[in-house]
Every structure is written in C-alpha cells, then in structure tokens.
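For reference, the structure I am asking about is given below.
A single protein chain has been omitted; all remaining protein chains appear in their positions.
Entry: chain A
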Amino acid sequence: MSLELRGITKRFGSLVANDGIDLEVRPGEIHCLLGENGAGKSTLMNVLYGLYQPDEGEIRMDGKPLVLSGPRDAIAAGIGMVHQHFMLVDVFTVAENIMLGDERTGSPLAFAGWLDRRRARRDVAEVSARHGLDVDPDALVADLPVGVQQRVEIVKALIRDARVLILDEPTAVLTPQETEELFTVMRSLREAGRSIVFITHKLKEVKAIADRITVIRRGAVVGTAGPDASEAELAGLMVGRDVRLTVDKAPPALDEDAEPAFAVRGLTVLDESGQAAVDDVTFEIRPGEILGVAGVQGNGQTELAEAILGLRPAAAGGIWLDGRELTGRSPRQVLRAGVGYIPEDRSHDALVADSSVAENLVLDLFDRPPFGRRGTMDVRAVRDNAERRVAEFDIRTSSIDTSVGTLSGGNQQKVVVAREMSRPLRLLVAAQPTRGVDVGAMEFIHRRIVAERDQGRPVLIISTELDEIFGLADRIAVMYRGRITAIVPPDTSRADIGCLMAGIVPGSDDAPPSGDGTPPAPDATAPDTAAPDATVADTTVADSAVADSAAPDAAEAGDEPDPRQDAPVKDGDK
C-alpha cells in the first residue's frame, strides 16, 4: 500500500506549521522524517492520522484520494500511530487498552456491549506473538516499563491491521538497548510488507534504520536523502547551515588535590507515593568539572535536581556546597548560596510565560539591589539589565517587553540561561539544558556551560540525550531507578553506558535479578569488551565517586548487584 501526501498545508492562526509538504511512503519501507523540534513533523503526522484537518493539499492512498475526518477514518484506512506521549490509560490492563475503541463484545449481554475479555486477551496474545512483541495482556499498564508500554502501543496499531505505522519520536524514552530492540521489530515489520514512518531528530538512528529520508525545516520539505548520506549532510539540511556536531572543549583544568566543591552524600528523596525516587545517591564534583548524569527519563534525575534546589525534602543524606550544608534549605536560600538552576521543564518551572522578557530576566533578583529597593522595583535597572542580557546571550526577541511565552523554544531557553548565569555562581545545575532547542541555540548554550566550567565552577548536567552527556561531561554518572549505577569517565563506550542505564553493570556476571523470575534476555549480559573497563576500583575514581564515609565496600560491589533492585526495566526479560 503506498501513501502519498501532496501539498499539505496546515496553519494555526498566523503560524504555518506545514507549508505545502509532499511526502511519499512506499510499501515495505522505513521512511524517516527528520527535523528539529518544532519543524512541523508531529503536525504533519497528526494530519495523516486525522487528528488535524489540513488547510490545503490532499492525502492519497494507492492513488485514490483519502479524506480523514478523524482518527477513526485513519484507522479504517490502515494507518496506525504510536504517539510520542503514549496514549495508554494507566489504570487499564494491556488488553483493555488495546481493545479500547474496537471492543470485542459478546455474551451474555451482547446487546448491551458486554466486553468479551477472553477474546480480547486471545487476540492480543495472538498478534503480539505473530510480530514478536511480547506483552502480557493482563498486566496493568501503570506497572510496565516504558519500553513495554511502547510495544503495547505498537500491538494496538497492528491489531487494527495498520499497514502504515507512524512512530513519533519513539526512541526518546528508550535506552540504547531498547532502541536496538525496537529497530529489530521495525525491520521485521518491514519484512512483513508494512511501511513505517519514523520521526526523529537523532541522526545516528536515521542512519541505522532508514530506507529513505525526508528532511523538514520550518514546516517545509528541504530535501530527501538515502541512508548513505553523511550525518553532517543531514544535519546541514535539518538546520539550514553547517553545524558542528561536537562541543569544543578543552580538557578540564582539574587540580587533583582540590577539595570537591560540591558533594551529595547518601541522598534519598521520596516521590509523591513515598517511594524512593532518589535512593542513596552519593557523588562529588570538583571545581572546574562537569559531572553529567545520564539515564533514561524517570529514573530519579528530576527529583535529584529538585532536591539539590530545595524544592523537595531529602529523606536521608545531605548536600554540601563549598563546605556549607544545603540540605533542608529553602529554594531561595539555595539560590542565594550561589546555585544556578536550569530546570528541565522551562515553561513550567523556569519562566512566567505571560510576563515580559525583562521581567523574566530578574525573577530571581527582583527584590535585591539594584533591581529592588525597599519594596519597590527599579524599572530602569530591570530594563538596562534586560538590554544587556539580550545582547550578550543573543536572545532573538522583538523587544524586551515581549511576553516570554511567544518566543521560540531556543530563545526561551536562552532567557533562562542568561538569568541563571548572570549571577555570581558557585554551582550550576542544568537539567535537559537543550531540550526542544534548535541546534544553533544548543551550540550557544553548550558553549556557555563549558565557559562556566572553565571559570572553575562545578557543573552538574542532567540529560537524557547521550550525545549531550558525551559532549559536555568530564565524568558521567549513570542513574537507574533512583540509584547511581556507576560513575565512569567520558571515554566509556556507548554500549557500556547503555547497559548501566538499564541497571546492568558491565563485566558483572549476574544481570540484575528479574522481577518475574524469567531469565534475562541474551543481550542483557554486557559485551565482553567492556570487561577491562569494568574491573572496579582504581583508587582515584573510587575516591571521588564514592564518598569516603558512605560505602566502604563499594569497590567490591561491582559483581554483586544489589538484591533490592527488584524488577529490572530491561525489555527483553519477558
């Protein structure tokens, strides 16, 4: 089945999200839709899935025009979509989620739409077995790791006999291993003659899996390419100019004898349900060093950053900056102590969308001289400050009085960065500093972060993008289920970091104990090449990674996974 989009234009008010886009998906191909955040990929796919009606253009299937007035029409036409944010009801079972909207009904009260759960369960089991997508129909979705939830979404599309499957940024929530498994599934679907539209902004993945590539920039198709195109070419197409894919950074000027400037020892933070979101985490950062925290989203990174900022209480352990304890301080006290904070969700935690750029630039200091005096605000000082920051940080805004919510993501983030870096800092905490930011702004923000480091400040970067971690970090701490599985140097291989992100310590013989008692998947064991890296406890790193007091036996622990790590997230386990 071939699918063709011709001249699709979609406007939201004055914003043209899609501008005359042509796209052709051939039967049995994996077609990559590559573009930056905000380029219009998701809008286009929502048009294709019937969620949006295009203002112009048409969709043709096998040469015949197709009118999609809603998802129901798209499903009927054989189009399935796995959304970036899963469309699963947490409190339903897998089978309930999959049959929702296409319910199996039957006796004893067929006229009333009585649910035939047995048939639903059987159909799910049958389809998931046929495509090698192992899911338990009776599991509650809330209990499943994201990788499995994604499989549920794929089964949901396949059970409706989707011939064209749209995957919207499917790898954003996956570990590298899970991504590899997803690719295997995608290839086998291609073998079965189904087409896949794979949306991403990650060049490596495009190269790994695509049959054809369409690049979108600012709502328009700017080029098509084959899988043999180089990463630099693709990046150039995507951004519209030559870009550097690496961060320029000198090796850290570390004084090996320096006292760590920032230390977290035995920190435990509880989430809303009282579970340990951060579980006995210990690390130190020396002056002029960037520690990168890698990990799949939702493994305690958010809570770690919030605990450092005093936004969440520490249930145990402590936080020290330059010898002063920060534990239990209010966010204001922490900020006053010289901590700069770039939160991961800028629209929610960092900016007041309806306030102006100038006001947002002094959110932390508005009550302090020179901006505030005896309960009044010095408007001129605020404006002067804004003019300077806008110039210095290259914030593209029509004026400093524009409300910040109307700026592009990259420029919003620059406002946050400008505000946080214009105070004298003793520590910078940056969570997802370039999420949803265009490549140009990304380069800029990375340069500023490295500049902070070069001035001798400790920097903590939390990111789910491995490229960002590798580009910036001088040491990498990997978080899994609230714990730091290891702190490793930046030349550690991607595969090893990937293992650590799934809670597996490379070189150890035991995979983490499996929650349901099934043996681990073959790929759960670490590659042998990792073994030299993994032999634990060179003294220098052990010193800095493990606080002297916290875990004297840490060195031996490498081949002994913690028994309390009950259910592993590892996908292949089931």
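To be clear about the criterion, a residue touches a chain if its C-beta (ideal position, glycine included) is under 8 Å from a C-beta of that chain, and two chains touch if they have at least 3 such contacts; residues count from 1.
As a working rule, contacts and distances are computed from a predicted model.
Asker: So which of "Nucleoside ABC transporter membrane protein", "Cytochrome oxidase subunit III", "Aldehyde dehydrogenase family protein" or "2-oxoglutarate synthase" is the UniProt name of the chain that got left out?
Answerer: Checked against "Nucleoside ABC transporter membrane protein", "Cytochrome oxidase subunit III", "Aldehyde dehydrogenase family protein" or "2-oxoglutarate synthase": the hidden chain maps to "Nucleoside ABC transporter membrane protein".
Asker: Where the complex has a chain not shown, which of A:L88, A:A386 or A:I400 is the residue touching it?
Answerer: That would be A:L88, which touches the missing chain.
Asker: Out of A:I21, A:V155, A:L237 or A:L270, which is the one that touches the chain we can't see?
Answerer: Residue touching the chain left out of view: A:L270.
Asker: So which of A:T302, A:T327 or A:T492 would be touching the chain we can't see?
Answerer: Here the residue in touch with the unshown chain is A:T492.
Asker: Which parts of chain A are in contact with the chain that was left out?
Answerer: 49, 51, 70-72, 75, 81, 83, 86-92, 96-97, 99-103, 105, 109, 112-115, 156, 266, 268, 270, 274-276, 279-282, 315-316, 475, 483-489, 491-492, 496, 500, 505-507, 532-538, 540-542, 545-546, 550-551, 553-555, 557-558, 560, 562, 564
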